[in-house]
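Only one protein chain is missing from this complex, and each of the others stays in its spot.
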Amino acid sequence: MENSPAVAELRADRPSYLRHHFQSVEQQADASNFAMWLFLLTELMFFGGLFTAYLIYRNWYFAAFVAGSHQLNVIWGTLNTVVLILSSFTMAMGVWCAETARKSGLVLCLILTFILGLCFLGIKSVEYTEKFEKHHVPGQHYSLSSFLYPDTDEAATAAGDKPLPLDMARHTEVYFSLYFAMTGMHALHMIIGIGILVFMIVRARAGAYTVGHVTFVENFGLYWHFVDIVWIYLFALLYLISRH
Amino acid sequence: MSEHTHTIVGPKVYVSILFALLAGTALTVWASFVDLGVWNPVIALAIATTKAMLVVLYFMHVRYSTKLTKLAIAAGIFLLLTLISMTLADYVSRAWGSW
Amino acid sequence: MNHISPIIWQFIVKWMTRFPLFPPEASKIAPEMDALFFFMVAVSLVGLAAVILLIIAFSLRYNKKRHPVAEQIEGSTLLESIWTFIPLVLFLMMWAWGAWLYFRIYTPPPNAMNIYVVGKQWMWKVEHPGGQHEINTLHIPAGRSVQLTLISQDVFHSFSVPAFRVKREVIPGRYTTVWFEATAPGTYDLFCTQYCGTNHSYMNGKVIVMVPADYAKWLASSTSGTSLAQNGERLFASLNCAACHNSRPDARGPNLVGVYGSRLTLSTGERITADEAYLRQAILNPSQHITQGYAPIMPTYQGQINEDGVIALLEFIKNLNSDYRIQQTLTTTELLPDNKGNASQTKTTPESLGLVKP
Partner (left out) sequence: MSTDTLVTPPEQSAPTIPEVNYLTKEYGLRSWLLTGDHKRIAILYLISLSFFFCIGGTMAGLIRLQLLTPHADLMSSDTYNKVFTMHGVIMVFLFLVPSVPATLGNFLIPMMIGARDLALPKINLLSWYLYVIGGILVLYTMISGGVDTGWTFTTPLSTHYVNTNVLSTCLAVFIAGFSSILTGLNFLITIHKMRAPGMTWFRLPLFVWAHYAASVQMVLATPVVAIAITLLMLERMIGIGIFDPTKGGDPLLFQHLFWFYSHPAVYIMILPGMGVISEVVSTFSRKRVFGYTAVAFSSVAIAVFGFFVWAHHMFIMGISNYAVLVFSLLTMLVAVPSAIKIFNWAFTLYKGSITFEAPMLYAFGFMGLFTIGGMSGVFLGSAGTDIHLTETYFIVAHFHFVMVGGMLMAFLSGIHFWWSKVTGRMYSEKMSQMAAVVTFIGFNLTFFPQFVLGMLGMPRRYASYPPEFQALNILSTAGASILGAGYLLAAFSLLWSLKYGAVAGNNPWRATGLEWQTQSPPLTENFTEAPIMDHEAYDYAWLERQNSRDEVPHGE
């Protein structure tokens, strides 16, 4: 048992973060990078179910989807898109800082990303509050008045909505079901991401990611960018395509 | 995957992508207020896809990644499109009636 | 052993008669279904026999005792192509045959008589056009194509008559149809085969196939006095449908006379056939089903009439062949359900008409 693997682990050329079952740092980085991509593919399919539902019901209840979409605030939506793109940029810069071993730059980028993420959620909660107050949250208290009597509703008047027939107005609930399901799932991913960011900021300040082992930062970057991409599509589908 | 060499993408690329994304956002918001009929959703989705491509290729480094990563992403997107198109095909052809 | 065998024999005979191994073929489609079924059984048996024979033969010939040293063989492209190609051809045959059968079973002939079936937890309500209502039984004549128009009031059910080899999912919010032509008079099982909650296994009944003469007698003896169409006419009157659908030149709604089965152009430009499914949608979700040339002013009746009411209305619309009946709904108050002195023998309440209680 002299040449037992325990001995091999202690070889000098193995950095401390290289786990025992990998042959080289490259192999380890490759594997975890690929793992992250596979995980993102599962996320893609997860949101894919929602997009499928969205496309089907938009085809069925076009008028309801247009009217529902008019209830969303494009300014908030655009602002959120910009915030998220900026956070994606700061995250990408963070990855670069980690790769080039710039510790303070990394910490700064992560903190900026964190703040921008919170901004996004803040804006989202403003939007949700608006929906809640107007009784546009699906369920027992769902109200049709914005769609049956658009004159009484600021957003609908601004968009020049005509009153929807009752049967179509009822289907706006499907739109808002999808709106809340899609943006809710997205926001959930943001919240998880922000949680991980806090953890990373603490670790980055301790210098964990600037000694050559940057896989975690890179993988988190992938996750964050993916969340950004989902939002790019949500913004187009929910806010924009029924706007004119 | 011996072809893999870890490419570090620099700030210059990131900044230019950032501006491209912001420009895309401005463009898509502007386009959405112009009445283009059936082209509105098409343009909105085309711009969204372009933005997503930029993010995937540069922010997510896929342009510099291994073939394996590219293949995996292609497989995922293909399956996503399968899910959407085959399900939609049922819904669309239901309206054609029976035979 | 001698004194036991007759007992066993009797036992077997009794079992075979009491417990059949094959369902009766009681519809025109059943032999066609069984032909494909037995074709598949035959193919399966051949395939299974091939696999089992190969295993047994090789096990006997090439076991360790007889054949101590294995010969390494890489494979054979010829064999691979054989067992790719032959199953593929057989499966494609089954696909084509099956698709043709599917087409036969779900495409009713044009002259089929129509019966409505409403599924709800946990019973089948059958409504004949003549006004006969049944629960968990379905009387039909032999030798005539019968189409069932099925809908569920709550969850998924499935209408299955094994002796006819037909089955169709009963879906909430949408009509499905199935048809059959019973060939042999008798009583057959009717099952709900889609799991639908606690009493799923009690949601079954009988299909009673009668010779046409008996069926005519049954129809006469079990009528409720008002046909579905008459019920629909009352509903039409009480919902004041004729205010718009009155076939006058200045009418706000399209003329309904002869609309059933006709080709319509919708306001979206789409061309559709006005079948049961379309008419139902036009009553419940009118804004998506506006006929070209009319304003989208029709209110929805979702929540005001239940599935029975929709069926009655449909039956009324289907049987509309002159303006006269529509005019009558405008002028007579007799038809209104709250009129106590109406001519109908049965007491009519809003619920029995198919209106939902406010």
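General remarks:
Read from first to last, the chains carry the letters A, B and C; within each, the first residue is number 1.
Rule of thumb we're sticking to: contacts are C-beta pairs under 8 Å (C-beta built on N, C-alpha and C of every residue); 3 or more make two chains touch, one makes a residue touch a chain.
All figures in this text were calculated on a predicted structure; none of them were measured in a lab.
Judged over the whole assembly, touch between the missing chain and the shown ones holds for A, B, C. Checked against the full complex, the one of C:V13, C:V51, C:A295 or C:V356 touching the unshown chain is C:V51.
In the complete complex, the hidden chain is touched by one of C:I7, C:L21, C:I135 or C:A213, namely C:L21. Of the options C:S158, C:T183, C:N231 or C:N246, the residue whose C-beta touches the omitted chain is C:S158. Although one chain is not drawn, its touching partners on chain C can still be listed: residues 15, 18-23, 33, 36-37, 40, 43-44, 47-48, 51-52, 54-55, 58-59, 62-65, 67-76, 79-80, 83-84, 87-88, 91-92, 94-95, 97-106, 121, 154-156, 158, 160, 162-163, 165-169, 171-174, 176, 189, 191-202, 204, 285. Seen from chain A, the chain kept out of the figure touches residues 1, 3-5, 19-23, 27, 30-32, 34-35, 38-39, 41-50, 52-53, 56-57, 60-61, 137-140, 170-171, 173-174, 176-178, 180-181, 185.
Listed here are the chain B residues that touch the chain not shown: 1, 68, 75-76, 79, 82-83, 86-87, 89-94, 96, 98-99.
Note that only the chains that are shown with their structure count from here on.
The geometric centre of chain A is 15 Å away from that of chain B, both derived from CA atoms. Annotation for chain B: no residues touch two or more other chains.
Shared interface positions of chain A, i.e. residues touching 2 or more other chains, are given as 60. Residues of chain B that touch chain A in their complex: 1, 4, 6, 8-11, 14-15, 17-18, 21-22, 25, 28-29, 32-36, 40-41, 44-45, 47-48, 51-52, 55-56, 58-60, 66, 68-69, 72-73, 75-77, 79-80, 83-84, 87-88, 91-92.
Residues 60-61, 63, 164-168, 170 of chain A are the ones touching chain C in the complex.
Residues of chain C touching chain A in their complex: 284-288, 296, 298-300, 302.
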